[in-house]
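Removed from the display is one protein chain of the complex; every other protein chain stays in position.
Chain nomenclature is as follows: A, B, C and D, assigned in order of appearance, with residue numbering initiated at 1 for each chain independently.
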Amino acid sequence: MSENNSPLVKTTQSKIPNLLGFGLAMIGIIILLFIPTMVPPYYSYLLATIFTTALLATSLNLVLGYGGLLHLHHGVFYGIGAYTVAVVMTKTTWPFAVAVILGPILAAVAALVIGWFCVRLRGLYFGMLTLALGQLVWAIVYRWNALTNGDNGIHAVPVPDFLTSINSVYYTTLLVLLLSLVILYLITKSPFGLTLLATRDNPVRSESIGINVKQHRLIAFVIAGFFAGVAGVLFVLIERSVAPSLLFWSKSAEILIMCLMGGLTVFLGPTLGAAILVLISMIVGLYTEYWLLVLGFLLLILVLFLPQGILGFVADKIQGQRQRGESSDAPN
Amino acid sequence: MLEIKDIHSYYGMSHILFGLSLNVAQGEVVALLGRNGVGKTTTLKSIMGIVPPKSGQITFRGQNITKTPTNRLVKLGICYVPDSRRIFSDLSVRENLEIAAGIRTGSWTIDKVHDLFPVLKKYENRRGGNLSGGEQQMLSIARALLGNPDLLLLDEPTEGLAPLIVRELEGQISELCSTGMSILLAEQNLKSALKLANRCYILERGQVRFEGTVEALSENEEIRTKYLLV
Amino acid sequence: GNTPTSSSGQKAVKVGIVDTYTGGASVYAKDSLDGFKLAVKEIEAKGGPKIDFVTRDDEFKPDKATSWAKELVMRDQVDFLAGTTNSAGSLAVSQYAKENKVPFIDWGGMSDKVTGADGHRYVFSTLPNTAIIGKAGAVQISKTPYKKIWFAGSDYEYGHSVINNLWSNLQTIDPGIQKMGETWWQVGETDFTPYINAIRSKKPDLLVVGTGGADMVAFMKAVKATGLVQDIPVWAHTCYDPATLRPLGDQAPIGVLGTNPYLYNYPDTEANKAFVAAFKKEYNREPAAFALYGYMAGQFLGQAIEKAGSTDKEKIIDALEGLTIDTPVGKATIRKEDHQVEIPMSYGVIGKVDGKIGAVDLHTLSADEIMPTLDDIQKARANTKK
Amino acid sequence: MDIATLLNQLLIGLSRGMIFFIVAAGLTLIFGVLRITNFAHGSLYMLGAFIAYTVSTSLGQGHYGFWLALLVAPLIVMIISLIIERGLLRFIYNRDHLTQMLLTYSLVLITGDAVKIIWGAEYKSMNIPAGLRGSISLWGTSLPVYNAFLLFIGPLVALGLWFFLAKTHLGKICRATATDREMVDILGINSTRVFALVFALGGWLAGLGGTLIAPTTAISMGMDANILIYAFLIVVIGGLGNIWGALISSIIIGVGEAIGVLFIPSVSIVLPYIIAGILLIFRPSGLLKSVW
């Protein structure tokens, strides 16, 4: 029964008219392309951070929102992606390209291993096992001094020269984000994504129409892990340092909040959530050391008044209007 | 005593009751009949406030109880025996009874229900979940009686019970009727419903399709075949 | 924004402080910030250069620390960075400082890598790092008869780094000393009895502990409750620091050995008394070691600006190198080669003074005795280069 | 390794498990009856410790301070929980899981900063009461009296909980509510009051855990996150909502860690996760029956 309780309520079926949405996206992308020429470099950096976080949150939402799985420790895969690049670049002589490719792949492998154990469980048990195994990975990273430098982290990770300027980092993250979002979007609209929604809605029925639910979930988990790994690679490009806190559970809680804040039901919800959370932490942090208090109250208000998340709320409003328009020919 | 006027009830988006009206007088046994899924259970749940109707009115002794929270209804004198029995499986038989006792005082006590259903005394310490279906049904009824209801809602008390037990239970229910308690009974088992009830309503798709005395129904072959498939 | 100018007509130097203002470690950040503020105030009162500052909370997260460092440098255009209690954060900010040529004063991160292996022109440390602590501890322990040593600590950079440095220094001082084993507990551990009981069963001559903050207090309580010191002597850096002893009250375990860079009542000098009085007047409490580190950072910076006669960052750095100033603990120098501050360190034992628990048998180790040699620094840096 | 050390370590592990149990029992109770994942449980525990500190130091760290704190601090935490339940939680009972989690998580953030505003950033410490200081010698090893005290308190709490749940009317209602909330309402019992009661009781247990741990440790911010992970793991391993499951898994983790420290002292940080991982892989739905 907890499966039915878990995250999701309904999916939004292309709520914003396609053309309008496409147009808006295009305008947004064009603005984003010109931003570095218009604002001080700090904002490019901030946006790059938001892009990375948005990718991370969107990847989580594939399992959380679309798969209906209470995945409580997604930060692990992010951390693995980041650490892979950092370790390869500082401890080996392998080329940068290898590091960049290896990051997401190792994250996906880790997701495969962790997921293999977790997909057998349901609801909160699933969540807790992801938490326990994820913390185990954290503990290993934290303790494996020889490889990871322990809680000191790895700093000054070398990257190729063309990636050292803020602008090039900005464009790289933007490009990768857009590419990944397109791929993730395609996935959610693909047969795989549709089936994933079906397994979320009704795992029992899914089995009986011939879907291997566990395996399907595992694949979704691995895909999400892969893209979290991609986000981890981007993180290293931006910060050029890694530390175990990337894999600590509180990081994962942050990602979860982003998804919920933006709305699980809408593809771009987590992106919005990521942007909001990063901006809040930055803006509120400028004025007070009590920014967590502010965030706490914001969340409280959100939960009590906008349970569907911000975009979810907007989407509901739009759909509500449509339904009212259609209700004349609805049955009964 | 109970009066339902034109209620519409929903489960989420699905509309189940379409303007259903009925009433139960003091001391009367009324049967709700109809095939699977016509809305008998939903009617009872609407009365209990578990599925509060979106429109319409339910009054009990002149008091509007349409929006009254479920837990207050016992104090007003309405008790409900749900169809799935819903015994607290982790609690012992006695504990199941103890929980229900003392909410509304009256003549029913644990000792008295033990007299009515001796098995419940015999298996006092057994886990509720380990009782057989019939025993669970008795426990469920006993639990409701401990609320000392003036109006008892019974949802398919004979469902899933062996014929012998059904007969026994029928005896016990008619005993209750004779105490002057009003009973609203949802039944699929026409035979036992007709045995117990004074009056009956036949539902179809969330609406009342026939209302009348038991005798009237017994004589009306057409209604029976149309709505009850017997 | 506006650029306030000091009496000397110079532009104010702006310091961006990234430190941990939430969570358990925030007590240190608060101390160093208060010390720094005091120094800034004193410098200004004397007609010295004006120093502006802003603070940012890194929540003890290294990624947050760099993120704020970038904000401070790129958006607020600070001239200097300072902070941060989290060692990993210090290292991360230091790396950013190096790449962007913004000087960073580390007054919180004790990792020896900051000015050691990962040191560079743009990083300065105004607190004794784990290399110094390790060396001081080794000197103290080598004066005891204990040979079989068990090492233990909080499982984080500071703990490991203290223990590693101590052990390598011990090996060079006295090859006869033997390491029996290591125990590491989680940071934030609340119940130390299982660890202590396990170590006790191994019967070492001495237990050397690398821990700090809240863990230190909890650990000392467990030492007292289990009566460990009666069986096995214990060594821990800052064991007799007021930050440890004050919360412990009369439950402090008498006999624990340790080192400490600064106490408000030691060294017992006029300079220190003046500092304590000034600090107390301002904040109504006694300064702890981190207050000194922040204070020194402020003094070094102010005096370097004066010396440089300019607010140009490169010139201030040049002025800082080798700069010696008077501090509550005597003369302190920023060593030219590695930008590590040189101050003396005390060592002693927890005991009773006039019926009250405090540090007894205090001795001072001079900076020369405990600073890592330039050779060591060069070796460490060469190692990371390759 | 001699047997005495092992036995002593076992006792120490047990006493460690007792604190885990007291905190986790509250959490699992809330899980079982309210079906809510209460992230704020760790915060309540932390509040318990800080309040205990204030209460006991207001009596000058004297002998009575601790005992008064033991009485008062959990009660205050209980009142705070009651306010949280009536003021916030009861509005979200029919929402999905994640929403509820998010609400309790926001409380974590708020209490974290509130504690800092009220008590300041510096860590606090309260003394072990006079009668519970020192240690008992056992087979040539020593067991701190306070640990022995915990070994006594833990079972007392378990017994108390057992008595409450099994023998009192209210306890029976709580158990019934855990299996079927709606039916409890049908029987004429106000189930949201039961929720309030259970949440308050859970808060009391968290506060008690905080008070009991306070004398042995430094009371500091960050206590909440540390205990929370433990409590969650224990609750899940034990079987969601099953108090006796929580007792067993608390003991397993407590003793497991204590014994683990003896044999692999240098990587104790991974112990709880390894134990939890193994148990969950082999008993995916908890050691005892979950009420979910």
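Observations on the model:
Everything that follows uses one rule, which is that contacts are C-beta pairs under 8 Å (C-beta built on N, C-alpha and C of every residue); 3 or more make two chains touch, one makes a residue touch a chain.
Keep in mind that, in the parts below, contacts and distances are computed from a predicted model.
This complex has a chain not shown, and the name its UniProt record holds, of "Na(+) H(+) antiporter subunit A", "Amino acid/amide ABC transporter ATP-binding protein 1, HAAT family", "Xylose isomerase" or "Peptide/nickel transport system permease protein", is "Amino acid/amide ABC transporter ATP-binding protein 1, HAAT family". Interface note for the absent chain: among A:L24, A:L186 or A:I283, the touching residue is A:L186. When the whole complex is considered, the residue among A:V109, A:I211, A:V284 or A:L306 that touches the unshown chain is A:I211. Check B:V38, B:V51 or B:V74 against the missing chain and you find that the one touching it is B:V38. For chain A, the residues in touch with the chain missing from this view are 8-11, 13, 183, 186-187, 189-195, 197-198, 200-202, 204-213, 216, 219, 330-332.
Quick note on the criterion: only the chains that are shown with their structure count from here on.
Traced through touching neighbours, the fewest hops from chain B to chain C number 2. The chain with its Cα centre farthest from the Cα centre of chain D is B. Relative to the centroid of all protein Cα atoms, the closest per-chain Cα centroid is that of D.
Between the CA-based centres of chain B and chain D the separation comes to 43 Å, rounded to the whole angstrom. In this assembly, the C-alpha centroid of chain A lies 32 Å from the C-alpha centroid of chain D.
Taking the mean of the C-alpha atoms as each chain's centre, chain C and chain D sit 35 Å apart. Across the assembly, chain D contributes residues 112-113, 116, 225, 267, 269 that each touch 2 or more other chains.
Taken as a contact graph, the chains fit none of the simple arrangements: neither line, ring, star nor complete graph. Every pair of chains in contact is given here: A-C, A-D, B-D, C-D. Contact residues of chain D toward chain B in the complex are 169, 172-173, 175-176, 178-180, 182-191, 291.
Interface residues of chain A facing chain C in the complex, by the touch rule stated above, are 40-43, 45-46, 49, 142-143, 145, 150-153, 155-156, 235, 239-241, 243, 245-246, 282, 285-286, 289, 291-292. Of all residues in chain D, those touching chain C in their complex are 1-2, 5, 8-9, 12-13, 15-16, 19, 61, 112-113, 116, 121-125, 127-128, 133-135, 141-142, 144-147, 213, 215-218, 220-223, 225-227, 257-258, 261-262, 265-269.
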